[in-house]
Every structure is written in C-alpha cells, then in structure tokens.
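Inspection log for the structure reproduced underneath, given as structure tokens.
Note that one protein chain is taken out, while the other chains of the complex remain in position.
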Amino acid sequence: MNVLAAPAKPAGGPGAAEKAGGKTLQRRRGRTGYLLILPGFIFMLLFFVLPVFSLLATSLYTKPPGADIGQFAPALEFGNYAVVLGSYWPELLRSFAFALVATAAALLIGYPMAYLVAVRLRGRKLLQGILLVLIIAPFFTSFILRTQAWKQILADEGPVVPVLRALSLLPADGRLTATAFAVVCGLTYNFLPFMTLPIYANLERLDTRLIEAGSDLYASGFTTFRTVTLPLSMPGVIAGTLLTFIPASGDYVNAALLGNNRDTTMIGQVIDSRFFRVVDYPGAAALSFILMLAILVLVTAYVRRFGTKELI
Amino acid sequence: MVQDQLTTPPGEAAATGSTGGADLSLVSVTKRFTDFTAVDGLDLTIPAGSFFALLGPSGCGKTTTLRMVAGLEQPTSGKITIGGRDITGTSAHERPVNTVFQNYALFPHMSVLDNVAFGLKRRRVRGAEEQAKAALELVELGHLAARRPGQLSGGQQQRVALARAVVNRPAVLLLDEPLGALDMKLRRQMQVELKKIQTEVGLTFVHVTHDQEEAMTMADTVAVMNGGKVEQMGAPRDLYELPRTAFVANFLGKSNLIAGTVAEDRGDAVVVDAGGHRLAVRKDRAAVHQGPVLVGIRPEKLTMLWPADAPAPEANLLHGRVLDTSFTGVSTEYLVQVPGVGTLGVFCQNHGQQPARPGDDVVLAWDTGHAFGLGGDQDSTAGAAGEDGP
Partner (left out) sequence: MRKTIGRWLVPVFGGLAFIFLLVPIGYVFAFSFNDAGRTNLSWRGFTLENWLNPCGAPAVCEALGNSLQIGAAATVMATILGTAIAIGLVRYRFRFNATANMLIFLPLATPEVVLGASLLAQFLNIGAELGMGTIIIAHTMFCISFVVVTVKARVASLDPKLEEAAADLYASPLQAFWRVTFPLLLPGIVAAALLAFAMSFDDFIITNFNSGNVDTFPKFIYVAATRGIPAQANVIGSAMFLIALAIVIGGQVLSHRRSKLLAAR
C-alpha cells in the first residue's frame, strides 16, 4: 500500500514529453516496475530457466555400475550425446523432414485461407468474424480427439480408403494410416491454425489500395501477388512458419496415433520412451537438449536469412 | 496517508476559488532529460485570474513546463509555487491543478457525467454529481451526461474535458493544445467560448499552444518560448508590434528582417546602412544602438508605390522589382526583390487599386515608427514558418 501510494516518478523521455498526439509511451523507472515483473520472472526462472540447466546436467549423468533402474550419478559424461546421436539421428532428421513438409503444406493451405478472409472478404464483417471463429475452432476440441478422428476417418475400414481403392487411386492393398503420409497430414492439420492466424493478422492490416495499385501497374493478378502482397505479408509468413515448424518437430502425438512403429518414429517418441520405458534419463535429456539446440540454430539461421523483427 | 493528501486540494480550492485562482510562479526551473535540456532556468510568474499563453514551436519546452506544473514531470532543479505554497516534489494527484489534455484523455469506459465527477469523487466532495451536472450545463452539454465519450463529436469531447477540469475549481487550470484536434472553424468558435468561460469562472488559465493566432486571440499575456527559455513575454499587441528577438519577430506573424550596421546616431533614432540603403529606426524601438543590427518591418506596414509617386529620397525608401504576387482575397501578397537587401514580403489591402505584376519596378516605403531594431548577431530566419514551425 505504502509502496504503491508513493509512485515511481514519471520521467518520460524528451520525445515522450514533447510529442504531439499523446499516444507516445511514457516509460517510467522505479520500484513499482520491478515489483510487477519480479514474481512472474522468479517463477519463470525456477520453472523454465533452471529446468533447462537441470536438463543439461541430467544429460551428462552416468549410470554407476550396479545401480538400480532410474539411479544415476552426476558426472560430465559427454559420451551420452555421441551415443544417442549415433542411435537416433534418423529419427532426428525424420522429425525435421516431417516438420518441414508439414510447414510447407500448412503454408500452401493456410495462406489462401488467410487471404480469403482478410483480403477477399474485407468489409464483410460478419462473414469475416464467422470464418475467423472457424479457423480457431479446432482449438476448442481436444487435439488428441481430433487426431484420433483422422485416424478413424483414414482407417482401412473408414469412409475414405474403400472409395480411393474403388477409384483405383489407391492400390487394392494401399493404406492411408500407419504411413508417413498420414503423419505429415496430421501435423499439417494440427498446426494449420498456427500458420493461418499470423498471416491473417498481417494481411488484415494490408492496405488493399496497394494491391489495386499493383494490379494497375502489372495487370496480372499473380504478378501483383508475387511482387506486392507476398513481400508485404512476409512477417506473418515467417511467424506462421515458425509457430508451425517448432511444435511440429517436437510433436509425437501424430506419429504415435497416425504412424507405425517402423519408419515414422519421431524424436519426441524416442525422448518419451527413453524417459518412461527405458528409464534412461541422461539419454532422454541429451536428446531433448540436442533437439532444442538444433531448433535454435535452424530458427536463428531462418530469421537471419529472411530477417524480421516483428516476431512477437 | 493518502486520505490526508487528498483532503488538501479542496481546502486549497475553496480558499482560492473565491479569489479567482492563485498566482503560479516558477523559479529558475530546469528540466534535463538524458540527452537534452527541455526547460532551461525558466522564471515565470503568472498572476491569479489571468489567461496566460505559453507559445512556441514543438520541442521548445512548453509542454514540459506544463507537465511540471501539473506534477506529471518533476523539475531537475528549481521551484514551483502556487499561491505562495511550494508544490515542487508533490505528485500530480496532490496538486490543486487540473489539465485539459491535448486529445482530451477522457475515460472511454465511463459516462460523460462520471468523467466530469471523477475528480470531485476522488476528493470525496459532497454533491459531486450535482456539481458535475452544473459544470456540464456551463459547457452546454447537460443533455449528453449519460453518453460515452466515444459517442461525442470532437468539439463536444473538448467541452467535456474542459468541464472535467473546471468543475474542480483548481487554483490553476492547464490547457495543453486544447484545440489542436479540432478543425479550423470549430477552433475559432471554441477560442471565443474558452475565453468566455474563463471570464465566467475567473480561474487562472495557462494555455500551451503552437498556434500564434490562438495565443494572441485568447491570452492576456503571452510568453514566447524557444529552446527551453522564454524569448519574450507581454501583451499580444506589444509582442507583435515590438518583438525583441528575431525568433519572436518571425514566429509571431511574418517579418522582413534586413541586416545592416548602425552608421549614424541622430539622437532619438539611429540610421542603419543596409547594402547601401539608409534606414532609420527609433532608439526606443531598437534593441541595439550600434554595430550590426537587424531592421525589422512587418509586411503589412510596407506601402508599395509606383516609382513616379515616390516621395523625397530622405524617407525610408527601397527601390525594387516585383518577383511574385499571390492574391488571397482581402489582400495581395507580393515578393519584391531589392538589390543589396534581398527579397521582402509586402501585404497590400485590396482597396481596388491597380495591382502590380511580376517584373514591375516599385518603391517600398514605411513609417519610421513601424520599424524595429534587433541585435544583428541573430539568425534572421529564426522562428520563421517552415523552418522551426509546427
């Protein structure tokens, strides 16, 4: 009470004080600011930053000779990394490959959706609102229930496979589930809203007069799109691809439900089973750490290449 | 503790309200931000009950000054007193000062009435609603009390903001570019109304603006600010007729400033040599009496004559050639090139005389009593529109 009653002295910058318009931010210094952010940051420190170090430490543990299952001793066993990389590099590469294909597919599907709602239907508020709700509708039903639904729809006895077989689009013994194709479809489906929403948010702010000016200058709709619309919506595309690629590469629900155990295993499944079935904590931790580093490197390279600051 | 502080303003307001506000004074107030000084050793006394304007281009420190009076900024050094009481260091909510913000800053989630009653309620004044209603009547918006600010027009919002401040009977009422967001026509109308309301409530008004016309129309006293300092202060007419710096001469209206050197002292006047021309300036209208000097003359004070009609050469006369003319309705503005002096602006009332055309040779004459002299060490374009203007 006392602290809050004695306010931080406002000390806006010169620009803030003199700028006309009044929307300029007055950023203050002072104790109140620290009091506001401290509890949350202590929480994040304890349950996000520290655990990452815990993960790192765990990844270097060794199993002492004769120890019980689940018992490990602190050590600096960098060999763990070599061991898990040697065994699981195919799963790691496959995870990134699946995530990449799924991201590309989600972009191909999500961009037209976002464009339809944000640009084509501009001004038709009600329809826009309804479609926007439909884009986020999948969030309202359990992610696993929906994935399971795909599994049943695409199952051999489901409605799709017999039709495709009858039309000879699928060989008589061809299947849709338990294939890499099904896993990638599942990933694409599950992260599609994450792709569509940032692109929508970006296109929604796009000045349609620019498109008109573009079509005036280039005449062809596709050229206008390629030279005007697409470059302007790049920040949304980059945010969308990151929001799709990152969770997709670590996902294992799709692989577990829609894949098989031979050639669709993703790195998440391996980490899960290392932890809980094999009870190899150091190995699982090392794999998690590798995954995190790999994503960090890929994302940094990607953002550097296509540079944008509008990520958050 | 909070309660104690909050009960101070009503007492203050009650004591000062009847006497029409309180003197506001700033004593060598300086405000330094990390990389620049916004207000530099400002001394200012604003008498109770006056309508005072702080005029200057953006970045001159006028808004910072206002914010320091309101308590939204604290001065780096110096003292601010209201009615003799030192209020330096107190918070905004402890001061008997209210502000009409630039974009009104009306609370969008409250009704118009709740907006106006907000300050009274925070001070737990009895009959807050009735007083608020009365204040709304004062600005002729009683019928819109239940509306939300978002449902009002710009002019109506402006009046609500005024009522919200006035209702508290502050010792000093601050207006931060209060008419800046209104269109020209509404602005002129509101200027008259603001002045009327100030006379009615008799509070001390401090008005910050970059619009010189607005400042001159409304204020009793205008202080022209530049670079964190007051350049010149006085009644609008005095400032206009006898500016003391090139900045004031250019910022308030337009001026022709001719650089020259004092060549002769005639007792009550000095004669300035400017590019071979001899121009007389009365000593009581000249800031310097020797050395380099800027001779100033307002465009409307210049008379344009055909060479044949020119009087004897002793008078202040300049021969030139018309470069450009523009017709504005009530007057015609000419640009006249004078060899050795430069280009001068001339405003001629449209009395129906034959207009000059570009290329015509003309003679410019003026009354010695209209010229003024400024120190010659200044930039003659300081404060001119387009260079430093808003």
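Per-chain residue numbering starts at 1, and chain names A and B are given in the order in which the chains are listed.
Keep in mind that, in the parts below, a residue touches a chain if its C-beta (ideal position, glycine included) is under 8 Å from a C-beta of that chain, and two chains touch if they have at least 3 such contacts.
Nothing here was measured: the structure is a model prediction, and the numbers come from that model.
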Remark   = Considering the complete complex, of B:Ser50, B:Thr64 or B:Thr99, the missing chain is touched by B:Thr99
Remark   = Touch with the missing chain holds, among A:Ile109, A:Leu164, A:Ala180 or A:Ile211, for A:Ile109
Request  = From the listed residues A:Asn80, A:Ser233, A:Ser249 or A:Thr265, report the one that touches the chain absent from this view.
outcome  = A:Ser249
Remark   = Residue positions on subunit B contacting the omitted chain are 2, 5-6, 9, 70-72, 91-94, 97-99, 101-103, 105-109, 118-119, 122-123, 148-151, 157, 164, 168
Sites on subunit A contacted by the missing partner chain, in the whole complex = 1, 4-5, 7-8, 10, 22-30, 32-34, 36-37, 39-41, 43-45, 47-52, 54-55, 57-58, 109-110, 112-113, 115-117, 120, 129, 131, 133-153, 155, 157, 189, 192-193, 221-222, 242, 246-247, 249-253, 256-257, 267-268, 271-272, 275, 281, 284-285, 288-289, 291-292, 295-296, 299, 311-312
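The criterion applied here is as follows: only the chains that are shown with their structure count from here on.
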Key: Chain centre separation in whole Å, for subunit B relative to subunit A (CA means)   = 57
